[in-house]
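Of the protein chains in this complex, one is absent; all others appear in place.
Presenting chain A:
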Amino acid sequence: MTNGEHATPARAANGEHAAPRARGWQAMKSRWSEMPQGMRWAGTGALVVFLYLLPNRWFYEYLWYLPTQASDMATVLFETAFFVLLAVGLNVVVGFAGLLDLGYFGFFAVGAYVVALVTSPESKAIVEYNWLADPITWVAAVPIAVAIAMVSGVILGGPTLRLRGDYLAIVTLGFAEMIRLYASRTEGLLNGDRGIPDVPHPVPGVKDATGDSLFLFDAKPYYWVVLTIIIAVVVLVRNMERSRVGRAWVAIREDEDAAEIMGVNTFKYKLLAFAIGAAIGGLSGAVFAGKQGFINSASFQLESSILVLAAVILGGAGNIGGAIVGATITWYLPEWVRGMGKVFGLSFDPSEYRILAFGLVIIVMMIFRPQGIWPNKRRASEFADRRKEVAANA
């Protein structure tokens, strides 16, 4: 752990920099890491300010073709940020610890439903079962949702993390589907497909200039909330990655048997990664419930789990920056393309082909660059090693 590359916290900024280019990217990266620390902090600060300003029309209208033309920029930014948060969480599980988790959205659902149950005046937990006398505020509900999502991660992970590879994927997939089916088919607590309405928006007390509550239908404040959460989560996760815990994750991912022989309690660290992923998924669900004001089982489709996974792999599993870039591209690009047909005078809307294009991109990537757009350095050599092994066995 004495390695020079871990020495500078400002490298965190690296993780948030814009989309990489094949050529000159290495040069940019090394120039960035050779800059004095103060400069890098300033660069990071500028990026953060830029991101906070981004949803304001008076700011983004100066950004040429970058803003979305056909949909509300602030809404798209909120959705993108939200998707980024999901990707950062899944990256801990899939990228750091190398666990194929297909049930990520199960935890998202847990987080969303917990918030809805304790905050909505319509919730059966309050009106029928009297577990709570009165609904609580969204802010108070978030930690509860995160904690319960985390506990459900531990409960699911406890027996299943002893399994490896495909088995884990199957069990987690089953978990997410169970949650969704339970929510949709049973009247019970969760109201079936009618869902739970009237989930309060976050912090009703905060007013804008005209005296209305800030958190209503404007997506900007939600974007700011999610952006703040992302920054906090990235700092936290980044610190973990660089600690003993992170080293244990790398070892498990690269060779689980060898990690165990080195004295790593592999089960404990896998469970930890799983629980952190679950907590971040739950947190995302809590934010989602607060923004939508209504949730039912339709919000938690299997495709969503797979889309987040695809984004993480596309960006570069194991690298926080990669996950962010992958998620941004996966969500923002199709929305951006939506308006571009008009701008370029095309007779069709190219965004109708976005799923097709995305599938093709994923296939091409997996053939030519399986480590993702912006891979973790280590991860790239793990892939090289695996290729060598395949070649040797062929």
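By definition in this document, a contact is a pair of C-beta atoms (placed from the backbone, for glycine too) under 8 Å apart; a residue touches a chain by one contact, two chains touch by 3 or more; residues count from 1.
Here, contacts and distances are computed from a predicted model.
Novice: Which of "Beta-ACP synthase", "Transglutaminase-like domain-containing protein", "Hydantoinase/oxoprolinase family protein" or "ABC transporter ATP-binding protein" is the UniProt protein name of the chain not shown?
Specialist: The chain we cannot see is, by its UniProt record, "ABC transporter ATP-binding protein".
Novice: Touching the absent chain in the whole complex: find that residue among A:Met73, A:Val93, A:Ala248 or A:Leu272.
Specialist: Spelled out, the listed residue whose C-beta touches the missing chain is A:Ala248.
Novice: If I consider the whole complex, including the chain that's not displayed, which of A:Leu66, A:Ile155, A:Val235 or A:Ala258 touches that chain?
Specialist: Only one of A:Leu66, A:Ile155, A:Val235 or A:Ala258 touches the chain omitted from view, namely A:Ala258.
Novice: Of the residues in chain A, which ones touch the absent chain?
Specialist: For chain A, the residues touching the absent chain are 1-3, 244, 247-248, 250-251, 254-255, 257-266, 377-382, 384-386, 388-389.
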